[in-house]
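Below is a slice of the complex: some chains, not all, each in place.
In order of appearance the chains are A, B and C, and numbering begins at 1 in each one.
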């Protein structure tokens, strides 16, 4: 194999430039029994990058509960799959595209959406709902406003053209994201439970087929870029930016679904990060076989591309298929019909090697199994930060209660983080596919499943401040909030996917935050019986040594058995009674109120009582299923007062006031704006009061009627009394004003 | 004075728009089209100033706003007076 | 032979590569309104057996040039033109409207929204301008319909002479308005001239609109106001004298025909 031994080019510098440590390089030498050539080194480099190998996170992720009666596919495939009955299953996953979006917001976000869509339709599902979770820095910086604009356009530009509705998400701002924005895209698809496709190669001699767009020099080493900190030089190092082509993706979707209808293919995998490299290796590794690919047959967009470039290109809108021998023509005909590239580039072999040919020569040969199984796994050192105790200490006595609490409410609800996100989601098609029972604007999006009585409810959540102040509790609260949001739509929470965004894992403090957050999610998922079926880790969200707050984003998928019974998030009728499920203990720590109005990010989030949380959610679902509750909305950022105000002004049209009393007990600002979990505001017809009380009692949830819907003012005790129009104005305009004027 | 800034996708950057238009032209029978790239054109009316200054200004504006330097390059032409 | 019952009515839904609301149109027609729907692939050249054709929303051929610019050359559009010339009913929603304008089957053009942003408004208010047409007979002049819009290039533009002709001939069927039926700049979501949301041709058999009636046919999913338009079309088809056969032009349906 002399042709493979031309390794004089592999100097220690070249190894380092590929992000491989000397120890990792040693391991490569052992696996190959010789020095790699450049193509092979490139392949190891991307496969063993943090992004592809999960080498720092793997030991922790094992703690997640991943099984359950409905789980048809847990983590490890392109996306997780849940059985929803009636012969249907849903496929979903979330993924980050943080670094590319910072460099080129439109294309970065667009290709992020493209990537997650492919993950879902690779499994045979038609994508039916997208969510997007976004974090930006301070809006007084024009660069951030430009990023917001580009990211939102990019998500819309791709999703709208592709024809999958974007039905919800979250948008938050904090200085910790100034140098590292977060763009996490979620997608959910629908398929028949007995028609799941997997990314596996099998059947020696079966053809390996390349389909989709041509390969260009896009994003070479994107995966390694996503595994490094930003620095001054990353501007120069940047690869050709990937440009999304949603039209081709849409054709690819239709063609793939058509191919999957017949008995034509064995396995299929999208070419995501690390393109042809990871798709071929992962398929071979799952099938326990080898794959031989002739790179001369890969359709190229540019002339003179080398095997190295072809293997590492991250051009979008491509897939790799292992077809049944003899069915090549049928596969080709379908992709041609959709005007896509289709080329038999190789075949499945029995020697367990990934063998690459180019111009008649072998240009690379790697044993598949060791590359996957002997990939490095690190138990990185962890330390609880020295400052953790300090930031958890809070002395409320030093914080004055504002004189004008009405003014405080208006200021809070008009701040970009709490104001309406309509500016964002109005740029997304939320209705295409005719399933959107509840679009963006409420607690959870609700998507009906045609041909059944069912609907799916979706919510994506995370409070980054909670996670900074107490990573374990904060992450658990993210799961609890996502579940609560889904329960507010009347849905039973079933399972989650997550996207864990953190700083540099080589720093022990970051690794501690990560491990704590994973524990928190695991604990919450066990408590709520909602397994983790898929997920994604994004490390190195750090610029010049400054990391983001730990930001484990959680997306919950819930099921509504009878889609005709679900509640609106907003008050609907004058005269309805308002009740609080749960209690108002009045805790100030970690609140948006402290951060936004007093500039204090300290204390601890209010503790979670799982029994209470579950009881409150169960009562809410039962009240909705019994068609008692006309509205249900949880108390989250901004606490009780903000939630109540949203019930009044959040509806698409009519706005409606309310009058409520809160039991006194603690200081007024804590009662109004404290962020204790496990609370839901519901409304119902007065004649249903006793039934409502009974439902809450049976579920074991605290329940208190606190007031009544009606009028054109919002009154809370003798603290707040405001015309509803004033609140509405601040809430509606808050975000667009900040984007226009900054700050 | 009249100026024109033409902004085109950089070499090597995927140009789905150009590709789609080229395909459409081919299917209309315009086979003489060997390649097509699609970009933007800005026609600008500028207050009178020395040519060198105008050019510098146009470059600055292109870099800052008219083009996206990560994926696009630009050309400037100033009309002769 | 004109269809006798709803189940006999055959409506074609054209599928261009890049169409997105084709499935929605099919669903509305076949599963909600109870007529027979058939997908028509963009390479088909015949519309035989169809009573009406719908050009759905989406991004035909990616819409990378101008919306609808490439679709107008597809084989199916030649057939649609012949179908329309023979008096067949053609409905274009959103991208379909853009294609009709690009093809010259309707006057004017749709350019980028004034805001330069894509806009999705699930409950856009639209004022009905006349009810004596094949498309609006199930509603009344002045009535406000709530129908979703979602587009980036929906700003209707035509030169002054064309605008005048549209008004003089009563071709404007829907305008953007406030929920109580007032037409104003503030209520205009995209900057359309004369607040135009939908127009028909002088003969009345071709109707294009930016809103999506097919997305407003079920309670709980955008309301049922879109039904009024689709049901009116179905009424018209049930009353029509014959299925249009291109080449042998049947009597044109007059927009002011008594109903």
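Keep this in mind: a contact is a pair of C-beta atoms (placed from the backbone, for glycine too) under 8 Å apart; a residue touches a chain by one contact, two chains touch by 3 or more.
Note that this is a predicted model, so its numbers are computed, not measured.
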Protein chain multiplicities, whole structure file: A x1, B x2, C x1
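Note that only the chains that are shown with their structure count from here on.
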Averaged-CA centre spacing for the pair chain C and chain B, given as whole angstrom: 36
Multi-chain contact sites of chain B, meaning residues that touch two or more partners: 16, 20
Two or more partner chains touched - positions in chain A: 245, 247-248, 339
Chain B-facing residues of chain C, complex: 61-62, 64-65, 70, 73
Residues of chain B that touch chain C when the two form their complex: 16-17, 20-21, 24, 27-28, 38
Residues of chain B defined as touching chain A within the complex: 9, 12-16, 20, 23, 68, 70-71
